[in-house]
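In this view, the complex is presented without one of its protein chains, the others remaining in place.
Order as written gives the chain letters A and B; numbering starts at 1 within each chain.
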Amino acid sequence: MKITVMLNGKKIEEEISPDMLLIDFVRGHGCFSVKRGCETSNCGLCTVFMDDMPVLSCSVLAARASGRRVETLEGLQEEAEEFGSFIADQGAEQCGFCNPGMIMNAIALFRENPDPSDEEIKEYLAGNLCRCSGYEGQLRGIREFLEYRRSKRTGGAI
Amino acid sequence: MLKIKEYVKAESLEEAYQLNQKKKSCILGGMLWLKMGSRTIQTAIDLSGLGLDKIEETEEAFSIGCMTTLRQLEKHEGLEKLTQGAIRQSVESIVGVQFRNLATVGGSIFGRFGFSDVLTCFLALDTYVELYHGGIIPLEEFAAAKKDRDILVRLIVKKTPVHCVYMSHRNTRTDFPVLTCAVSEDGRGVRAVVGARPGRAVCIRLEEDSLEGGLDGSLDAAAEGLAAQVTTGSNMRAGASYRSVLAKVLIRRGLCRLLEERGIS
């Protein structure tokens, strides 16, 4: 079957098999940031945006993405760099395998709730597993990033 | 791996219904459960083009389209208010935001999964399902019925004033529940719904006036009486006896909260 997907701002028309999963479609188009960490929709590594909503690309039929906008970290490099550097400043990226999914979902969180509390951060990112970092460093990085954004908003005049 | 031979985005419920009459057809919900299997589906039927992904509010009820996601339920202000947060609490422990952005109400209810938080919570409310062929029937009736090839079009939650408390016990915060429990009181009386027994959620009604004693004495007895009617079993998450213990504890805590609410209102 034929689908049309806006992948990272680029229109892609392609003939696919009806059971192709979105993760395989986007990886097939060079979006290697999207990782597969499980088969049971539990790890969050494959998080992409579909019409701005964070979803698990391992659990979405590529067919269902037809006519929709799909974004991966490849399409959000500036945001990834800006926010990611705060994770890196904590050394909390560690192996890095879960980072793209976590960073995608964190970006979704910041868009939905620009000023989240610690509890809201943890709740929102609960579906992003990490086995290296123990999560605390990610939380520190997120807090620092939010602080930086606040100071940027107020022109640094705090 | 799941195999799908043909994918059809249905243009009408009638088309979807007709396609679904074949044994090898399947209506797609959020795909989260379906995708883990290794079955071969001849025709996968997608309802996502039919505008059923909305929660509509009328004077008397909330009408929740079957393609509404759990995340939409979680964030819906009207449902939040009607259920004092119970609906939100029933879904917020389900895996994660990205998962709940995909999982659909229709999929959760139609599957009548034993572990379903959503089914547990809706059973505690004045809820009906609208089936394309079977019409509108109470959720409790639907939940007890066998699976057929009808289509669950929407869920209808009547705005019957209700006090509702939702609780679950989980081994880790986003795991399947070891036990779910919703306790509610509306014009029709007090009921406790217990799910993840691990079997499908059951609804138990409290004899009238047995809570008259208020917060002391009768509460324990009432909880014990209700929990005794809940059959529990064992699976890898917990044993039957522990589930029975939990049923009693959660029901009592729920009743306790209801009584506190009575005090407030």
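Everything below uses one rule, namely that a residue touches a chain if its C-beta (ideal position, glycine included) is under 8 Å from a C-beta of that chain, and two chains touch if they have at least 3 such contacts.
What we mean here is this: contacts and distances are computed from a predicted model.
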Which one, "Circadian clock protein kinase KaiC", "CO/xanthine dehydrogenase Mo-binding subunit", "Rod shape-determining protein MreD" or "Amino acid/amide ABC transporter membrane protein 1, HAAT family", is the UniProt name for the chain you do not see? "CO/xanthine dehydrogenase Mo-binding subunit"
Just one of A:63, A:80 or A:108 touches the chain that is missing; which is it? A:80
Among the options B:84, B:160 or B:174, the absent chain makes contact with B:174
For chain A, enumerate the residues touching the unshown chain of the complex. 32-35, 37-43, 45, 72-74, 77, 80-81, 83-85, 87-100, 103, 122-123, 125-139
Over the whole complex, note the residues of chain B touching the chain we left out. 1, 169, 171-176, 178, 236, 238-239, 241-242, 245-246, 249-250
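Note that only the chains that are shown with their structure count from here on.
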Chain A and chain B, separation of their C-alpha mean positions in angstrom: 29
In the complex of these two chains, what residues of chain B are touching chain A? 1-7, 9, 28, 30-32, 35-36, 44, 46, 48, 92, 95-99, 101-102, 173-174
Okay, in this complex, where on chain A does chain B touch? 1, 18-19, 21, 39-42, 44, 47, 53-56, 58-61, 63-64, 105, 108-109, 123-128
